[in-house]
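A single protein chain has been removed from this complex, and every other one stays in its place.
Then we have chain A:
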Amino acid sequence: MATPASSGLKFLSNALATPEQLSNSSSAIDGVAPDLEASIRFAGALLTQAAGVLLRLSQDIIAQAIVTFTRFWIGSEGGSLRIYNVKDVSAAALYLTAKLSFQPTSPRSVLNVYGFLLSKEASPLWCINPTPVRATDPPPNPESYVLTEGQYQAQRLVLMRTEAIILRTLGFNTHVALPHTVSLTYLQTLGVTAPGVAKRVFGHLNSALLSPQLLCVTHQPNALAVAAIYLAAREEGVKLVDSEWWEVFDVDREELGFLVVGMRSMEGFAQAEFDKWKGRSVPMTVEEVESEIERRGTEGE
(Lines give C-alpha, C1' and ligand atoms only; values in the text may rest on other atoms or scores of the structure.)
Protein backbone atom coordinates (compact mmCIF):
# COMPACT_ATOMS: atom_id res chain seq x y z
CA MET A 1 0.00 0.00 0.00
CA ALA A 2 1.14 3.47 -0.68
CA THR A 3 2.26 5.49 2.29
CA PRO A 4 -0.10 8.23 3.38
CA ALA A 5 2.44 10.86 2.47
CA SER A 6 2.84 9.78 -1.11
CA SER A 7 -0.85 9.10 -1.63
CA GLY A 8 -1.83 12.49 -0.28
CA LEU A 9 0.43 14.09 -2.85
CA LYS A 10 -1.03 12.27 -5.80
CA PHE A 11 -3.07 15.18 -7.02
CA LEU A 12 -0.10 17.51 -6.88
CA SER A 13 2.72 15.31 -7.99
CA ASN A 14 3.70 13.30 -11.02
CA ALA A 15 5.38 9.99 -11.52
CA LEU A 16 8.94 10.68 -12.68
CA ALA A 17 11.19 8.84 -15.07
CA THR A 18 14.08 6.89 -13.59
CA PRO A 19 17.66 7.64 -14.76
CA GLU A 20 17.78 4.31 -16.60
CA GLN A 21 14.59 5.19 -18.43
CA LEU A 22 16.04 8.54 -19.43
CA SER A 23 19.27 7.07 -20.76
CA ASN A 24 17.65 4.16 -22.59
CA SER A 25 14.87 5.25 -24.84
CA SER A 26 13.32 2.79 -27.22
CA SER A 27 14.32 5.00 -30.12
CA ALA A 28 17.95 5.09 -29.00
CA ILE A 29 17.96 1.30 -28.77
CA ASP A 30 16.59 1.25 -32.31
CA GLY A 31 19.46 3.40 -33.51
CA VAL A 32 17.97 6.88 -33.63
CA ALA A 33 20.69 9.43 -32.82
CA PRO A 34 20.03 11.36 -29.58
CA ASP A 35 20.04 14.76 -31.30
CA LEU A 36 17.59 13.54 -33.94
CA GLU A 37 15.34 12.14 -31.23
CA ALA A 38 15.44 15.46 -29.38
CA SER A 39 14.61 17.36 -32.55
CA ILE A 40 11.69 15.13 -33.39
CA ARG A 41 10.33 15.22 -29.86
CA PHE A 42 10.59 18.99 -29.84
CA ALA A 43 8.79 19.28 -33.17
CA GLY A 44 6.13 16.84 -32.00
CA ALA A 45 5.51 18.91 -28.90
CA LEU A 46 5.27 22.06 -31.04
CA LEU A 47 2.78 20.28 -33.27
CA THR A 48 0.71 19.24 -30.24
CA GLN A 49 0.72 22.78 -28.89
CA ALA A 50 -0.32 24.25 -32.24
CA ALA A 51 -3.07 21.67 -32.71
CA GLY A 52 -4.39 22.37 -29.22
CA VAL A 53 -4.57 26.07 -29.97
CA LEU A 54 -6.41 25.47 -33.25
CA LEU A 55 -8.82 23.11 -31.45
CA ARG A 56 -9.41 25.90 -28.92
CA LEU A 57 -8.50 23.67 -26.04
CA SER A 58 -7.38 25.37 -22.89
CA GLN A 59 -3.67 25.40 -22.15
CA ASP A 60 -3.92 23.01 -19.23
CA ILE A 61 -5.26 20.31 -21.55
CA ILE A 62 -2.59 21.05 -24.13
CA ALA A 63 0.13 20.99 -21.46
CA GLN A 64 -1.10 17.66 -20.12
CA ALA A 65 -1.19 16.27 -23.65
CA ILE A 66 2.42 17.33 -24.24
CA VAL A 67 3.51 15.65 -21.02
CA THR A 68 1.67 12.47 -22.03
CA PHE A 69 3.27 12.71 -25.48
CA THR A 70 6.71 13.12 -23.88
CA ARG A 71 6.19 10.25 -21.45
CA PHE A 72 5.30 7.94 -24.30
CA TRP A 73 8.82 7.97 -25.77
CA ILE A 74 10.66 7.44 -22.48
CA GLY A 75 12.50 4.29 -21.50
CA SER A 76 13.04 0.95 -23.17
CA GLU A 77 9.37 0.09 -22.65
CA GLY A 78 8.30 3.30 -24.31
CA GLY A 79 7.48 3.90 -27.94
CA SER A 80 10.14 3.98 -30.64
CA LEU A 81 10.29 6.58 -33.38
CA ARG A 82 11.00 3.77 -35.81
CA ILE A 83 7.72 2.09 -34.94
CA TYR A 84 5.20 4.84 -34.23
CA ASN A 85 4.51 7.99 -36.22
CA VAL A 86 5.17 11.10 -34.15
CA LYS A 87 2.20 12.83 -35.70
CA ASP A 88 -0.16 10.01 -34.68
CA VAL A 89 1.08 9.92 -31.11
CA SER A 90 0.71 13.69 -30.88
CA ALA A 91 -2.88 13.57 -32.19
CA ALA A 92 -3.86 10.65 -29.96
CA ALA A 93 -2.30 12.22 -26.86
CA LEU A 94 -4.25 15.40 -27.47
CA TYR A 95 -7.48 13.55 -28.21
CA LEU A 96 -7.10 11.33 -25.16
CA THR A 97 -6.32 14.22 -22.83
CA ALA A 98 -9.24 16.27 -24.11
CA LYS A 99 -11.54 13.29 -23.70
CA LEU A 100 -10.66 13.07 -20.03
CA SER A 101 -11.08 16.78 -19.50
CA PHE A 102 -14.08 19.04 -19.32
CA GLN A 103 -13.56 19.97 -22.96
CA PRO A 104 -13.74 16.79 -25.02
CA THR A 105 -13.23 17.14 -28.74
CA SER A 106 -14.27 14.93 -31.64
CA PRO A 107 -11.98 12.71 -33.70
CA ARG A 108 -13.03 14.65 -36.77
CA SER A 109 -11.96 18.00 -35.36
CA VAL A 110 -8.64 16.57 -34.27
CA LEU A 111 -7.95 14.99 -37.64
CA ASN A 112 -9.00 18.10 -39.57
CA VAL A 113 -6.60 20.20 -37.55
CA TYR A 114 -3.76 17.72 -37.95
CA GLY A 115 -4.50 17.49 -41.66
CA PHE A 116 -3.94 21.21 -41.89
CA LEU A 117 -0.91 21.39 -39.63
CA LEU A 118 0.82 18.49 -41.37
CA SER A 119 0.28 19.85 -44.86
CA LYS A 120 3.66 20.68 -46.37
CA GLU A 121 2.07 23.53 -48.30
CA ALA A 122 -0.34 25.07 -45.85
CA SER A 123 1.11 24.43 -42.42
CA PRO A 124 2.17 27.50 -40.47
CA LEU A 125 4.71 25.39 -38.54
CA TRP A 126 8.36 25.83 -39.58
CA CYS A 127 9.13 22.25 -38.65
CA ILE A 128 6.68 20.95 -41.24
CA ASN A 129 6.47 23.62 -43.90
CA PRO A 130 9.95 25.18 -44.22
CA THR A 131 8.77 27.95 -46.52
CA PRO A 132 6.63 30.16 -44.33
CA VAL A 133 3.22 31.15 -45.67
CA ARG A 134 3.08 34.93 -46.04
CA ALA A 135 -0.06 36.97 -46.01
CA THR A 136 0.71 38.20 -49.54
CA ASP A 137 0.98 34.65 -50.94
CA PRO A 138 -2.00 33.17 -52.75
CA PRO A 139 -3.93 30.97 -50.30
CA PRO A 140 -2.73 27.37 -50.33
CA ASN A 141 -4.66 24.85 -52.32
CA PRO A 142 -7.33 23.39 -50.02
CA GLU A 143 -6.72 19.95 -51.47
CA SER A 144 -3.34 19.99 -49.78
CA TYR A 145 -4.86 20.00 -46.32
CA VAL A 146 -8.51 18.91 -46.45
CA LEU A 147 -9.07 15.24 -45.65
CA THR A 148 -11.19 13.14 -47.95
CA GLU A 149 -13.80 10.95 -46.32
CA GLY A 150 -11.70 7.90 -47.05
CA GLN A 151 -8.63 9.46 -45.50
CA TYR A 152 -10.68 10.51 -42.51
CA GLN A 153 -11.99 7.00 -41.91
CA ALA A 154 -8.53 5.51 -42.23
CA GLN A 155 -6.97 8.06 -39.91
CA ARG A 156 -9.73 7.73 -37.37
CA LEU A 157 -8.83 4.06 -37.03
CA VAL A 158 -5.18 5.00 -36.61
CA LEU A 159 -6.16 7.55 -33.97
CA MET A 160 -8.10 4.96 -31.95
CA ARG A 161 -5.34 2.40 -32.26
CA THR A 162 -2.69 4.88 -31.21
CA GLU A 163 -4.80 5.97 -28.26
CA ALA A 164 -4.92 2.39 -27.00
CA ILE A 165 -1.17 2.02 -27.55
CA ILE A 166 -0.44 5.13 -25.51
CA LEU A 167 -2.64 3.90 -22.68
CA ARG A 168 -0.95 0.54 -22.69
CA THR A 169 2.53 1.97 -22.87
CA LEU A 170 1.87 4.31 -19.98
CA GLY A 171 0.09 1.67 -17.93
CA PHE A 172 -2.96 3.95 -18.01
CA ASN A 173 -1.06 6.59 -16.15
CA THR A 174 -3.03 9.52 -17.56
CA HIS A 175 -2.85 11.81 -14.56
CA VAL A 176 -0.63 14.82 -15.12
CA ALA A 177 -0.13 17.42 -12.40
CA LEU A 178 0.83 20.78 -13.89
CA PRO A 179 2.99 23.45 -12.26
CA HIS A 180 0.84 26.33 -13.48
CA THR A 181 -1.74 26.49 -10.72
CA VAL A 182 0.83 25.82 -8.02
CA SER A 183 2.94 28.70 -9.34
CA LEU A 184 0.05 31.13 -8.90
CA THR A 185 -0.37 30.04 -5.30
CA TYR A 186 3.35 30.48 -4.72
CA LEU A 187 3.30 33.94 -6.27
CA GLN A 188 0.52 34.96 -3.92
CA THR A 189 2.38 33.49 -0.97
CA LEU A 190 5.45 35.49 -1.97
CA GLY A 191 3.35 38.62 -2.26
CA VAL A 192 4.24 39.20 -5.90
CA THR A 193 1.54 41.27 -7.54
CA ALA A 194 3.20 42.35 -10.76
CA PRO A 195 1.21 40.81 -13.61
CA GLY A 196 4.33 40.79 -15.77
CA VAL A 197 5.91 38.23 -13.48
CA ALA A 198 2.92 35.89 -13.61
CA LYS A 199 2.89 36.13 -17.39
CA ARG A 200 6.59 35.37 -17.56
CA VAL A 201 6.15 32.45 -15.18
CA PHE A 202 3.52 30.91 -17.43
CA GLY A 203 5.76 31.57 -20.41
CA HIS A 204 8.60 29.65 -18.82
CA LEU A 205 6.36 26.82 -17.70
CA ASN A 206 4.91 26.43 -21.17
CA SER A 207 8.27 26.43 -22.85
CA ALA A 208 9.58 23.98 -20.26
CA LEU A 209 7.07 21.53 -21.75
CA LEU A 210 9.18 21.52 -24.90
CA SER A 211 12.51 21.19 -23.12
CA PRO A 212 15.06 18.69 -24.48
CA GLN A 213 15.95 17.89 -20.85
CA LEU A 214 12.39 16.66 -20.39
CA LEU A 215 11.98 18.87 -17.35
CA CYS A 216 8.33 17.95 -16.97
CA VAL A 217 8.98 14.24 -16.52
CA THR A 218 12.06 14.66 -14.33
CA HIS A 219 10.90 17.33 -11.90
CA GLN A 220 7.84 17.84 -9.77
CA PRO A 221 5.42 20.70 -10.35
CA ASN A 222 6.52 22.54 -7.20
CA ALA A 223 10.14 22.64 -8.37
CA LEU A 224 9.17 23.77 -11.86
CA ALA A 225 6.98 26.49 -10.42
CA VAL A 226 9.71 27.75 -8.09
CA ALA A 227 12.28 27.85 -10.88
CA ALA A 228 9.92 29.68 -13.21
CA ILE A 229 9.14 32.23 -10.51
CA TYR A 230 12.83 32.73 -9.69
CA LEU A 231 13.67 33.30 -13.34
CA ALA A 232 10.67 35.49 -14.08
CA ALA A 233 11.31 37.74 -11.09
CA ARG A 234 14.92 38.15 -12.20
CA GLU A 235 13.93 39.02 -15.73
CA GLU A 236 11.24 41.44 -14.65
CA GLY A 237 13.45 43.04 -12.03
CA VAL A 238 11.06 42.24 -9.22
CA LYS A 239 12.73 41.64 -5.90
CA LEU A 240 11.61 38.62 -3.94
CA VAL A 241 12.14 38.03 -0.22
CA ASP A 242 15.73 37.92 0.90
CA SER A 243 16.00 34.47 2.39
CA GLU A 244 16.22 31.13 0.64
CA TRP A 245 12.49 31.17 0.00
CA TRP A 246 12.53 28.13 -2.31
CA GLU A 247 13.21 25.93 0.70
CA VAL A 248 9.70 26.73 1.87
CA PHE A 249 8.38 25.05 -1.26
CA ASP A 250 10.57 21.96 -0.78
CA VAL A 251 13.06 22.83 -3.49
CA ASP A 252 16.79 22.83 -2.77
CA ARG A 253 19.33 25.20 -4.29
CA GLU A 254 20.84 22.56 -6.54
CA GLU A 255 17.55 21.58 -8.16
CA LEU A 256 16.56 25.20 -8.51
CA GLY A 257 19.87 26.01 -10.21
CA PHE A 258 19.51 23.12 -12.63
CA LEU A 259 15.97 24.07 -13.56
CA VAL A 260 16.79 27.75 -14.00
CA VAL A 261 19.62 26.88 -16.38
CA GLY A 262 17.34 24.46 -18.22
CA MET A 263 14.55 26.97 -18.58
CA ARG A 264 16.90 29.74 -19.61
CA SER A 265 18.38 27.61 -22.33
CA MET A 266 15.03 27.05 -24.03
CA GLU A 267 15.17 30.08 -26.23
CA GLY A 268 18.63 29.22 -27.52
CA PHE A 269 17.61 25.61 -28.06
CA ALA A 270 14.55 26.59 -30.07
CA GLN A 271 16.60 28.94 -32.22
CA ALA A 272 19.27 26.29 -32.75
CA GLU A 273 16.62 23.80 -33.85
CA PHE A 274 15.15 26.30 -36.24
CA ASP A 275 18.57 26.99 -37.75
CA LYS A 276 19.51 23.33 -37.88
CA TRP A 277 16.47 22.35 -39.89
CA LYS A 278 16.39 25.42 -42.07
CA GLY A 279 14.81 24.56 -45.39
CA ARG A 280 13.88 21.03 -44.39
CA SER A 281 11.00 19.60 -42.43
CA VAL A 282 11.45 17.56 -39.27
CA PRO A 283 10.46 13.90 -39.70
CA MET A 284 6.92 13.27 -38.49
CA THR A 285 6.43 9.71 -39.66
CA VAL A 286 8.36 6.46 -39.44
CA GLU A 287 9.25 6.68 -43.14
CA GLU A 288 10.57 10.19 -42.76
CA VAL A 289 12.63 9.10 -39.75
CA GLU A 290 14.02 6.21 -41.79
CA SER A 291 15.02 8.41 -44.70
CA GLU A 292 16.58 10.93 -42.35
CA ILE A 293 18.68 8.20 -40.73
CA GLU A 294 19.64 6.98 -44.18
CA ARG A 295 20.53 10.50 -45.28
CA ARG A 296 22.72 10.97 -42.24
CA GLY A 297 24.37 7.64 -42.94
CA THR A 298 25.34 8.58 -46.48
CA GLU A 299 26.41 12.05 -45.39
CA GLY A 300 28.75 10.55 -42.83
CA GLU A 301 30.57 8.45 -45.42
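In the analysis below, a contact is a pair of C-beta atoms (placed from the backbone, for glycine too) under 8 Å apart; a residue touches a chain by one contact, two chains touch by 3 or more; residues count from 1.
Criterion: contacts and distances are computed from a predicted model.
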**Request:** Refer to UniProt and select, among "Chromosome transmission fidelity protein 8", "Serine/threonine-protein kinase BUR1", "ER membrane protein complex subunit 3" or "tRNA (adenine(58)-N(1))-methyltransferase non-catalytic subunit TRM6", the name of the complex member that is left out.
**Result:** "Serine/threonine-protein kinase BUR1"
**Message:** Among A:167, A:184 or A:270, exactly one should touch the missing chain; which is it?
**Reply:** A:167
**Message:** From the list A:77, A:121 or A:143, pick the residue that touches the absent chain.
**Reply:** A:77
**Fill in**
Among the options A:28, A:54, A:100 or A:184, the absent chain makes contact with A:100
**Request:** Touching the absent chain in the whole complex: find that residue among A:36, A:61, A:159 or A:210.
**Result:** A:159
**Where the unshown chain meets chain A, residue by residue** = 1-3, 6-7, 10-11, 13-18, 20-21, 71, 74-75, 77-78, 95-96, 99-100, 102, 104, 107, 159-161, 163-164, 167-175, 217, 220
